[in-house]
Every structure is written in structure tokens, then in C-alpha cells.
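Excluded from the complex is one protein chain; the other protein chains are retained at their positions.
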Amino acid sequence: MANETPLLRAKGVSKSFFGVAALDDVDFTLRSGEVHALLGENGAGKSTLIKVITGAYRRDAGEVLLEGKPIFPRDVLDAQALGIGTVYQEVNLLPNLSVAENLYLGRQPKRFGMIDMRAMNRLSRELLKRYGLDIDVAAPLSSFSVAIQQIIAIARAVDISGKVLILDEPTASLDTHEVEMLFSVVRQLRAEGLGIIFISHFLDQVFSIADTITVLRNGRLIASRAVEGLERIDLVSMMLGRRLEEAEDTGNGVAADTGGETVIKVRHLGKRGVLAPFDLDVKRGEVVGIAGLLGSGRTETAQLLFGIERADGGTVEVEGQATNLASPQKAVHAGFGFCPEDRKTDGIIGDLSVRENIALALQARRGWAKPLSRREQDDLASQYIEALDIRTAGAEMPVKFLSGGNQQKVLLARWLATNPRFLILDEPTRGIDVGAHAEIIRLIRRLCADGMSLLVISSELEELVGYSARVLVLRDRRHVAELVGEEVSTTGILKAIAASGTTGAAA
Amino acid sequence: MKRFLSALRRLLPQLAALGIILLLNAMISPGFFHVEMQNGRLYGSLIDVINRGAPVALLAIGMTLVIATKGIDLSVGAVMAITGAVAASLITQGYPLVATLGGTLAVGLFCGLWNGALVALLDIQPIIATLILMVAGRGIAQLITEGIILTFNDKPDLIFVGSGAFLGLPMPFIIWFVMAILMVTIVRRTALGLLIEAIGVNRRASTLSGVGSRSLLFAVYATSGLCAAIAGIIAAADIKGADANNAGLWLELDAILAVVIGGNSLLGGRFSIAGSLIGAMIMQSVNTGILLSGFPPEFNLIIKAVIILIILVVQSPTSQSLWTFLRRDRHPTAKQERAVR
Partner (left out) sequence: MTSSKYLPLITTIAVFVLAYLICIAQFPSMWSTRVIGNLLTDNAFLGITAVGMTFVILSGGIDLSVGSVIAFTGVFLAVLLQNTSIHPLFAFVLALMITTAFGAFMGAVIHYLEMPAFIVTLAGMFLARGVSFLLSTQSVPINHPFYATLQHLYFKMPGGGRLTLIGITMLVVFLVGSIVAQRTRFGANVYALGGNIQSAELMGVPVGRTTIGIYAVSGFLAGLSGIVFSLYTSAGYSLSASGVELDAIAAVVIGGTLLSGGSGFIAGTLIGIFIQGLIQTYIVFDGTLSSWWTKIVIGLLLFGFIALQRGILWMSEHGSVSFRKKAAA
């Protein structure tokens, strides 16, 4: 094996953005006829590595060798021409064009200077036949299921590139049967000698299709090894960065079973295709943690509770009152708050000032006719800038110029200003620097000591264990375990996550 | 006071442009700044500018709010034609002035609500949604006037709205000025301004913060319809009749231009009604200046085109990112932030 030239090799690749390392001295080796899973949580560096390989980013250091020769792709098209094709989760084809047009866009067969439709359709049919698809290639792409669109995208990528195929979370929206269909295509391509990089956060799928795995965390290579003989729990600990033998810091969660009254009572809340119905009780002054891998339904839990996704069944009681959570507006009126994971698109109002961003939710709840006076806004802003130590050149600074951690604090301030009874935080510490990180954790503890109820979603298990009275564990879009008291430990969570799932796919 | 000064500073480029154009006008026509009182009424080129600019100024008020929500309202010119026709038709049928004005404003409001429904409820892109009324509007206006220019030479009370004077100032000016103060007060003394800016910058994040984006969208399009109705009444009263073909023709484009000249971004967000009004006055001053200079009035179009080109270059994301790049040492930019994540 050692003397055989690998198909694709990245050596010591580094990439940083404005001083922050997104990829730090990473090695990666892909052989012909192998499915190589690339694993890691959000921000681990998976997509940066892929973008360096496909030329979307220029690497800062290191080299990329294709069949032993160094390559310097200028862009994705260049990488494609060199032999590296990519298929993304969001199918990057054109839904308004026909299947054949999608397969041959930019390289249509011509006859007398015109596109030869008949030849194009014939070639398309022949091409797809190799993948076991017998479909109407003249029909628009959008008339086919996502799984078939994925296979068409693969067919195009392989037909153009033909050496390396990168599948970036191709199964995220497929059901079990469709995943199997996709996998049979992947196996066939593997047998034909392609090197396939497979990115997914569904461990069952990784175990069923991959030959090798590489785990990245915080931009560093954690491990690269054969799947055979690998224990599921070891893999989870590599991804989340916890070792089983490590610190057993169990539940010092605040107010664990203080007998406080139940503030939020959720029964059978769920939505078909999004999240299986679940129950949830949150007491006053309690932090409930939510753990699970990416895509397990963590964020969806928050979205159902905040009225972003409309539940198709179940009830919510807030302090004994049945409450309708059909929209965020209603949730805010019920005293809920929600700091989303994607601060850029769902959280901050970039062009508006820190002051306005802080005042927004309170203002929305009061209604437009009862404005907060400028003085009240100024007071609110200065109060929270001080209390949360928001580093800004002033309350009038547009929030888009703040660092991630400070933006997060502004969002927290936005909700704290409404004095919520129930606050949902989705990955509150992601992508922010260490100092701000610690402050936010302290803040969570303080809030709950003050009697607020919180639901915190995080992939930082140690953190969760640190402040949660209870931890709910999700897997495959289902609440699968609730850990209380002594059970709240990193080990407990890891075990619950790794417990072998019954389904192999995203529900 | 401090805030007033800072608002003034923000509008400095527009004010400077207006000043320069007025000075140029004065150079072309020495009596430009001359204002005199005749029969208890002020006359002069400056008075002419604030009087003639009334329709565009009114449209610009509503358009500013619509554009602040990342929308656009192409129908305002057509709504002017409809409401002018409604006003003429009501007054010639013998309705009293108050009923005529009330009925006309209601029609304008309804037009705005129609646009609002298409945008907020059916989620149709604003440019497409308002195109429908833009195309059909003049036909509807003609349906009301039954294809003729409906004149009302014998209705001095309605004519007064278009050509009368109050405290020496022309009525159209007083109307747009009062309307502007009213709208500025409404959006800035309540939270509407903040909420409109918020949904214009990031509708999703605003909705997730509990802002009722849909009702706000309804409100801004309704306001735009209302402003167009007032402009329609003035335009009709000015010519003492409703001309369904020409009333408000292409004024939607002038209004959009006024908003853009006023420093408001077509991409929504921060807005300044005062800026748009200065923009409207800049355009009217150019107009008057060209008339005074003896150039053909059509020269105006070329100047408008040049103004748009300049704004395009200044506002374009390409030059914006160049600008941010040059200032990158001062603030981390949004782009860099995204890259880090």
C-alpha cells in the first residue's frame, strides 16, 4: 500500500482567514477505489479542506497532489477539468432545465452548429443507464426526486471529471430507500476505481459505506484510519473531542431538581418529516441541555418551540396556560426568546446599530405604537453593553462590524431586554473567541440563578454538562434519551448519541 | 438638537448638490433667487421649484418607505391617474369637496392595499406585483373618465388644492410639506421607522425577533398608495381636469430616482424621507434650470441618466467592497466575518 501512489493527497495544508486558522497543517490521502469519509462538527474544517482541494480557496501552505503531481486549481471549473468533481447537498444543478440539458450544459453535442437534441438525449439516456436510471431525460430536472437529482449530479460530475468525486452531505434530505439507491451508485463507482470523498454526519451511513475515515476538529487532523474495527463510540469522541477516560465532571448543573414549578410544559410537539413528537418540561431557574450530532433534530426542536416551524400536533403550556406558538411573534408574546445558530441570516440586523439591535425584540413585543424613547434605548444599550461586556466602539456602531462573540452578546442582550421567562440558545458559543466563550457560560449560569428557564443546544459537551440540570439527547430527528442528575456527564451523552440507531437515514 | 445636526450632516452631500444646482441656476438666470409678493402670494423661480416638485415629492415619501423594505412600487404613476380621475368624476357629479377628497384617498389606499396583498400575502416580488397595476391603472382611469379629459373648471374649491395659495405659499407645496412632516413624525416618533428598517435589512431575522413583517409591508404599500392619491389630486387640480393618459406618466421612475438621489439604498434598510425630498427638489431644480437656460426640456432625461450612472457606480457592491477594503484596518467587514465562520 505504502509505495502505491495515492490518487489524491493533501500534505500539510493550511488556510487561515484574517489570522484565524481554519485549517492547520492537515494531511489527507485518498486512494483509488476507496470511499473516504470526512467527519467533523461544524467549523471543524471539512468544507475548508474541500474548498482548498477544489480550488474555491487558495491554500496558504502545503500541497495537493493528484496522481502524484502537484495541482493548483484556480477555481472549481479548473479542478473539474483536472478530474475532481463535486456534488453538494443542495443540488447544484438547474431545476428549470431538462435532465439532458443539465448533464450536457456547456458541452452539448452539436450538429451543423446547432445543439443536437436527439444526440444529447440519447447520450444522456446511455449515461444514466449506467447508474440504473431509466427516466425521461427531456423532462425538467425539478420533476424528479432529490435522490434522482443527486444521482444526475453525480453522473455529470463523474462524466466531466472522472477521477475524484466529492460528495458533500449528499444524503441530508433523502429517505432510507433513497440513501440505499445512492449508495449502490457510490459502490459501483468505487468498483470502477474512483476515489470518493464522502461527507456526512450520519454515522450509520458512514459505517455502511466508508472504507476509511478522517476526522477533523477545529481545523486540525484528529485521526485517519480504516473503518474496519473502529468503534462507534470512539468515532463520536474523536469528533466531539472527548475521551471516555477524561474528566467525569458530572452534573453541577444549577437547580437540578430544586422542586421549582414547571414553567414550560410541552406534550407531543412534533412535525412530520422534521421532528418526531416529544415531551419537555422546563422548571423555573433550570437549564435543559440538548445534545446530539449535527442534523439530529436539535435546531428543529428550537424552531418548533419558537413557532418558526409550525408543529402539526402537540400542546404547549406556559405557566399552566395553553399557548399557541404559531409564529415567532406569538412566541415572543408568550415570553420566549431564541438566539439562533446562524447569527448572520437569522439573528443580527447587520446595518442597524448595536442599540437598535438590542431594542428590537422588546420594541416588537410592545408594538409599533409604543416606541421606546431614544433615552430608553440608549439606557438599554449602555446597560447591556456594560453588563455583557460587549466590545464595541459605541452603541451606534452597525452591528455587522462587531466580532462574532460580540454579535452573540448583542443577540443575548436583545432577548434579555424583553425579560423572557424562557430563553432558547442554539449553539451560543460557536465561532466565538475563548474569552467571550467563558463569559457567555457565566451568563447562562447567572440567568438561571436569577430564575430564568433556559434551553441550550450545544455540541460542546463539557459546557452542557457544566450548566445543565438535565440533558436531552437527540438522534435521527427524535428525542432518544433524557439524562438526569448523575447521568449528566460527557460519557453519558456520548453513549446515548452513539447507541446504534435503527434507521440509517435522516428521517 | 445634536441629533438634528447629525441628520443634517448625513444629508450634506444631497444638500450640497442642491445648493450647487441652485447656484448654477442663479448664474444662468440672475433673477432665480428673486421672490416677490403679489396679491398676497409669493412668486419666483424658487417658489416654482417647490410648487412644481409637489407630485414627485409626495410620491417619494411613500416610495422611500417601500424601498426601505427592499421593495419597489411601480404603480404610483398609474395610481395618480386613477385617483385624479376619481376626484374629477366625484366633483363633477356634484359631491362636496370633503367627500371627493375622502373618496379619492380611499381609492388610493385601496390600490396600495392591493399591492400590499400581492407582496405580503402572495409573496410576489414587488417589482412584478406592482407592474400589474402599472399596466392596468391607466385603463382603469380611463374607464372612470370614460375616455375623455374630465374637466372641472367650475369647481374652485378643488382647483384651489392645485393652484391656490395659503399664507402666500402655493397649496401643493404646503400639502407635500405637511405630509412630509406628518410622515416623518409618524415613522420617527413611533417605532415604525426602526421596524421598517429592520425588515428591509434582514426580514427573516426581524420576523424571528417577533416583528410583524407582513402587516408592516401592507402598511408601507398602503402609504405609498395614499401618497400617490394626494399627488393625483394635486395633478388633477393643477390642470383643472383628469387626464388619464398623461397624469403621473413616468413619475414612478422620477420618484424612485428622487429616493435614490436622497441617499437611500435600493437594497433596503436605512432610509431618510428628508433625503428623498431633497432628491425630489434637486430633480425639479434641474428641470427648472434647464427651462430657464433655454435648453430643450428633453435635455433633462440625459441629466437623469447621468445621475443614475453616478449613483450606480457609487452604490454598486463592487465599489462598495473596494471601499470597505480600503478601510479594512478600521473595522472587520461583514465579508471577513463570514469567511471566519
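Observations on the structure shown:
We call the chains A and B, going by the order they appear; numbering starts again at 1 in every chain.
Convention: contacts are C-beta pairs under 8 Å (C-beta built on N, C-alpha and C of every residue); 3 or more make two chains touch, one makes a residue touch a chain.
These numbers come from a predicted model, not from an experiment.
Considering the entire complex, the omitted chain makes contact with A, B.
From the set B:27, B:127 or B:178, the residue in touch with the chain omitted from the display is B:127, counting the whole complex.
The missing chain, though absent from the display, is touched by one residue of B:40, B:94 or B:296; that residue is B:296. Although one chain is not displayed, chain B still touches it through residues 72, 122-125, 127-129, 131-143, 146-147, 244, 250, 253, 256-257, 260, 266, 296, 298-305, 308-309, 312-313, 315-319.
Within the complete assembly, residues 76-77, 80, 92-97, 101-102, 105-106, 108, 113-115, 117, 136, 139-140, 142-143, 145-146, 173-175, 178, 272-274, 477, 505-507 of chain A touch the chain that is not shown.
Criterion: only the chains that are shown with their structure count from here on.
Of all the residues in chain A, the ones that touch chain B in their complex are 17-18, 20, 22, 43, 306, 308, 327-329, 331-333, 338, 340, 344-352, 356, 359-361, 363-372, 374, 400-401, 403-404, 414, 431. Only residues 3, 189-192, 194-195, 197-198, 201-202, 204-212, 216, 269-270, 331-334, 336-341 of chain B touch chain A when the two sit together in their complex.
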